[in-house]
Every structure is written in structure tokens, then in C-alpha cells.
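For this view, one protein chain was removed and the others were kept in their places.
Read from first to last, the chains carry the letters A, B and C; within each, the first residue is number 1.
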Amino acid sequence: MADFEPKIIAFVCNWCTYAGADLTGTSRIKYATNVRMIRLPCTGRIDFMFLLKAFAQGADGIMISGCHPGDCHYTAGNFHARRRWIVFRRLLDFVGIDTRRIRFSWVSAAEGAKWAEMVNTFAEEVRQMGPYKDICKLDESQLQPVGA
Amino acid sequence: MEALRKKARELLEGKAAAVVIGYGEGSGGKARAVFIRQPDKAATLILDDRCVQNLAVYLVKNEVKSLGKAAVVAQPSTLRTILQLASENQLTDGLVMALAVNNGQVLELTSFHAIEEYLNTAVPPSEAPGKARGLSAEDRAAVAKIEAMPREQRWQFWVNEFSRCMKCYACRAACPMCYCTKCVIESNQPQWIPVAPTGIGNLEWHIVRAMHLAGRCLNCGYCVEACPVGIRLNLLTQMLTDEIGGDFGAEAGFTAKREYALSMFKPEDKEDFIR
Amino acid sequence: MEKKILKKQSLGALFDAIKAGGRRLLGPVEKDGRTTYEEVSSPAELAKDYIQTTTSAKSVVFPACEEIVRWQNEGHDVKVADLKPQTTPTVVFGVRPCDAASFAILDSVFSWDYNDEFFRRRLENTTIIGLACTKSDEYCFCTSVELNPGDTRGSDLLLTPIDGEQYLVEIVTDKGKKLVDAAAKLFTPAGNESKEKVLAKVPVKFDQKKLTAKLPALFPKENAWVDQSLACLGCGACAFVCPACVCFDIQDESGRNGGTRLRCWDSCGFSLFTLHTSGHNPRPVQSQRWRQRIMHKFSYFPERLSHLGCVGCGRCSRACPADMNLVEHLSALVEAADGQ
Partner (left out) sequence: MVSENIYKPYKMRIADIREEAPAVRTFRLEFADEAEAKAFNFKAGQFGEYSVFGEGECTFCIASSPTRRGYIECTFRQAGRVTGALADREVGDIVGFRGPYGNTFPIEQWEGKKLIFIAGGIALPPLRCVIWNVLDLRDKYDDVTVIYGARSVADLVYKHELEEWGQRKDMHLYTTVDPGGETPDWKGKVGFVPKVLDDLAPSNANTVAIVCGPPIMIKLTLPILAKLNFTPEQTFTTLENRMKCGFGKCGHCNVGKVYVCKDGPVFTLAQLKELPAEY
């Protein structure tokens, strides 16, 4: 597992975490290159299915990050999102999907250092966990006939 | 049962209802949904513990609506379904009549308010026939058993369950809360959930279904009764219902007002996983 | 037809012989109250006491989902693979005569003018060991659709448990003969054993000839169809457990570099089945879709392909979440025809 480099997809809100990650860069803070960021207008826009889709496409870890509660650019998007995550995370756990591979965080536009720290920690954790193939390998056997 | 038949006959004779949707003798010793439109057929109505189908599913169907005003024989879960449908603007107050049977008496509940009152006062949850509130003991045990498994074993359990799915959508068709004329799985630009009954396709379908029913499921359990291959998919929604009740204090189907847990929030909502 | 005797205790040896040839062996297995065809290696795994499997054996030759085209994106070009159906020689044990008969129905559609190679290869690679019915339930109606509990049609071998100890084996086809030859020493010549006395007695429940003759005249009676189908929820359970339903959908699934085209089961009971892109739906209401299901199986099929599209297994009625009992509805239709 020494040469395993995890693939991490980050769904981040435009106003806080994306700006925060920008600040990480402009502050010249180096952080793990395992993360691919997908910018969305708000954490409220992060459809729960995005997470499954990312795992199905081979992600080993997923980060979800947005404005701190109370700081939402759209007033309450992150409050709605938080409720949905509480429920969805519970569902994923119940179904046996590895929720340790999903990292939720609040990272503001001023927290460039926090973002670097988040990514580094999570990348290391996922590296330790190894590749996650539970979901994407489901379809390897998908085309076998029923009863085969 | 006699009181119910009598009431149904009266309603039809007096034209207070054009159709009584209730239960009748089915095949294989099962009860089935019947649509009584002639007073003399009211005698075929039955009501016992075989009557498990959630009849509210028919209230939103156009073919049934076109028959005229419907009176529906309602178990507590059916009553709750009516209120939940009402809260989602799927039913019009006054156009649906629920016939609730309690202690041998038939109550005509002609407004949503009457159903609310009945559910919140007249039915002691523990004594109500059918499932009034929360999970049945058996389902609760099944949920607990799954929760006690190590994660990998839980995953294997559900992969095995979902692998039987043929995507016949009996779960969706039997569920009164699945009333969308265009389901998310039918949204094909882009095709968001795979239609094919493959590993990922089935996983995504059941997860999306559970999420769309989270906080709206009334625990009638008819999805699992309907499933021809017996997937325990009611456990998903019922577990979430329990969870949402616990976390947010919201319980579906006790008011016709719009109070959907996942379209609301509180600034003080608690979680322990966001860093 | 050549007949043999197989001792029940030799079944394990027969299974071994089947599997020794590299064949896959499927048999009815009971799990959580359902009986389904699973890969088996010994008779001990078989369901002991089943009238009918929950899902049919159809998926052996016509899987719920099968890859029919595969491609690879190469820049602006697309490389389309010449996909050959991958099939392992398979023996299915314990197929009821109704299910066995359904393969001919599927075949008639899949080989109608255009030969569906995927189906054909699977069918050619499948050997069916039928098991005659000694029991039936109220949903069974094979005798109403020109079949019977001991029907040999569709089976390669038909086994009838004539007593507690032995099976009467009827060798129906060359494929069946090959299977017997592969384990010849297990079989002894049959005398004058008769299977008739042990077969289930399935009463004839409706006059199918009359039904088929009268259906075209019943077609326009909208109210009768609405009455029948009010309870119908519009799911596809009946079609998906049906051994003779052939209708399918074609769906593409793709990733970054390529994708596959899949043939999946579909049902005429779904409202989307006939929906045009324009929004026009030729069968907009459930009663029309219910009518289509009945007409297709009992009128269009006999007219176009000279046989019914139903084998009387009764699964649709057992599986229906709204307890739409097919026999009941068909009997009502015959009655309605009488009333004319």
C-alpha cells in the first residue's frame, strides 16, 4: 500500500471553502495533491447522490465543505445541507458504506491554513485506509444473469 | 365489520360517497383492495389483520379520482398517509372521507382536521390496530440486528438484498408517498440514476428512494409486502423515520400543515461529524 | 419417448456428472421464504417442498439485464466491439413444466425474422431437467392454457417422482439424451411405470379457446377493463416474474472512456412504456395497459405466433401487490363474452 495515492473528490461551496482554498494557494501553503475540487454555489446544492456518484467513479475519499453555520451567502443553505447530511450519513452508515471516507467541514474564506490541514489529515487517513472499491466494483459483476 | 358495511352502504345510498375503497376477500387467503360503487356490494367489505395494504395509494390516482368522492377504509397508517399527502398538497380537504374503525365503531372523518384530532387524541398508539407510530417490534429488532453488524457485514447484507432487485418498481407503485408523475429515475437528461438492474443501479435506486422518503415514510410497510423478491427496503425508510423523529422531533403524518423535516432546519441542529 | 428410472439417491451422482462436464448447475433453492434458481452442487441444497419458484427460470436465457453492445471512445472516433454472448453450458434442474414450456414462447419472439444471438446461444447452452408437479395451488392454471403438470414440452429430461424412492425419467430431446449418456450407469430401464397417478390435479379454470376467440370483441368495452384494473398499481411485478414476458428496454450506460448498451426487462404496465417524446401517450391510463397485457398474451400472441403468451404458472397473481388474480379476471372476461 506504500505507493497508494488516494483519489479524493471535494465538493465545496463557492463563497467560503473555494475562496479559502484559493487563499491556501495564494498564501503558498503546500498541501496534498490528492484532492480534486468541484465548486458548487452552496453546500445546499450538494445533492446527496454526488457522494455515491463519486464513489462509483472510483473516489477513495470525499470532502464536503462550506461556510460556517450562520455565514451562508444564501442565508440558510448550509443549515439545510447540515440536516440532510445528518440523515444521509446515517443512511450510508446503515447500508454499510464507509462513512470514515467522507469528511465534512466548515472552512471559511479566511481559513486557508485550515483547508490545507483538513486536506493533509484526510488524505493521510484515506491513505492508511487504502483504496475503496466497494461501490465501483459492484458493476464488475453486474452483467451476470440473475441466478448465475 | 358489520358497522363498516352498514356505513359504506349508507354512504353509497345517500350519495355521500361515489366509491368506498376498502378491503375484500382476495385470493390465497389474502385481503385485497376493493372499490365498492353499488350499495349492495358493501356487504363484501372486510376488516381484519390481513388488511395491510395502504389504501391511500389510490386516492392520488386519476382513474380513482375520476370516480367521484371517495371514502377510504383507513388504518391508522392510512390516516397518517392522508395527512402527509395533504401536507404535500396532494389531496383537497373535503374531497376525501376516511372511515376509521375504533372499538367496533365507524367514524366518518370528513376533514383533515378531523383526522388530525382523531390521530392525536382518539388513538392510543399502543392499542391501535395496525401500526400507528414508529417501528413495529419486529422491524425494530431487524434494524438493531443490522446496526450491530460490523460495517463490512452490513454492506454485504444490503448488497445481497439489492442484488435481487429487478427494478419492477412495485415498491414505488405500492407507496402512497411515491406519487410523482415523473420519478427521479425517469429523469434522463442526464440519466441521473441508472435504469438497469445492475449493482450500482440498484444501490443508487434504493438509496435515492430511501432519501426521498426520509421523514415522509409512514411506516405502513407495504413496500416490502409488494416487493416480489422480498427486499427489506422498509427498514431503510423506517430507520430514517426513527432517526429523524429522534434528531429533529419531526414525525410525519400527524398534521396536514406543511412540516417536512428536511425542508426545515434549526440553527441549533446537533451533529458530531463536521469539523 | 425413451423412459428410464433414476433413484433419488443417485441424484447427487447425477449432479456430480453434470458438473464434471464443466457445466454450471442451477436448481431451486429456498431462502428467506423465497425459492429461486441458484448454483447448486448437491441435492441437499435443493428446496424440498416448492410448488413454484418465486422468480422464473427465464433469466437463465434472458437475463434481467444483458450487455448487447460495448464501445470504446477514441478521441472523436468510437470503437464498437463485436460482442459475443458469454455463456457457460448450463443445466437447470427442477424446472416446472409450465416454466419449461415458456422457453418456446421466448424463442418464438427472439427468433422471429431476426435472430437474437444472445438469447439463442444461451438457449442452446441450456439443458432443462424438468420436474413434474405432484402438487399445485390455487394460482396454478396450466391445464387452462393447453399444458399439464406432467407436460414434457420444453424439458430436455422430465423427471417425475413416481414414489418416494425414484424418478421416472422421460428423455425428451437429444440434449437430454446426452445428459443421460454422460451418467448412463445411474439410469435403469423403465418398465410400465406410469406418472399419471402422481401428477397434481389442476382443474381447468376457464375456456381459453373461447377467451381467445372473444377478446377482440371485448376490446372496446372500456368500462369492463377499468373495473378490472382499478386496483392495479402499475408496477412491473407481474411482468418481471412472468416466464413468458419478453418485452424489453434498451439503455445506454457510459463512463469516461466508453460504455455499454444494455437490454433490460420492461413491462407494458408501466406508463412510460409507450410514451412518445412529444408527450403523447397511446395508452395513457392503467386500464388500457392492463388490457394490452391480456390482449397480448391471449389474443395477439395466438394470432401472430400461433401459441399463447402464457403458461399458467400463476406467478403474476402470487406476486401482485394488489392481488390482481389473472384467472379471476380471465374467467370474468369469458363470462362477459357469454353475456353478449
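Annotations for the structure displayed:
Heads up, the rule we're going with is that a residue touches a chain if its C-beta (ideal position, glycine included) is under 8 Å from a C-beta of that chain, and two chains touch if they have at least 3 such contacts.
Computed from a predicted model, the values in this text were never measured in an experiment.
Shown chains touched by the undisplayed chain in the intact complex: B, C. For the chain missing from the display, the contacting residue among C:20, C:204 or C:250 is C:250, taking the whole complex into account.
Checked against the full complex, the candidates C:80, C:204 or C:217 give a single residue touching the omitted chain, namely C:80. Where chain B meets the chain that is not shown, the touching residues are 188-191. Where chain C meets the omitted chain, the residues involved are 68-69, 71, 73, 76-78, 80, 82-84, 109-110, 112-118, 219, 246-254, 259, 261, 263, 266, 268, 273-278, 280, 282-283, 288, 292, 295-296, 299-300, 303-304.
We adopt the following convention: only the chains that are shown with their structure count from here on.
Greatest centre-to-centre distance from chain A is found for C, with centres as Cα means.
Put simply, the C-alpha centre of chain A and that of chain C have 46 angstrom between them.
Shown for chain A are the residues that touch two or more other chains, namely 142-143, 146.
Residue positions of chain B touching 2 or more other chains, listed in rising order: 164, 166, 196, 198. If you check the complex, the residues on chain A that touch chain B are 48-49, 52, 56, 69-70, 76, 79-80, 82-99, 103-106, 118, 134-136, 138-143, 146. Within the complex, the chain B residues that touch chain C are 26-28, 30-35, 53, 57-58, 61-64, 164, 166-170, 172-174, 186, 191, 194-198, 222, 225-226, 228-230.
Residues 32-34, 36, 54-55, 64-65, 137-139, 226, 229-231, 233-237, 239-241, 249, 251-253, 262, 264-265, 267, 270, 272, 285-287, 317-319, 321-323, 325, 328 of chain C are the ones touching chain B in the complex.
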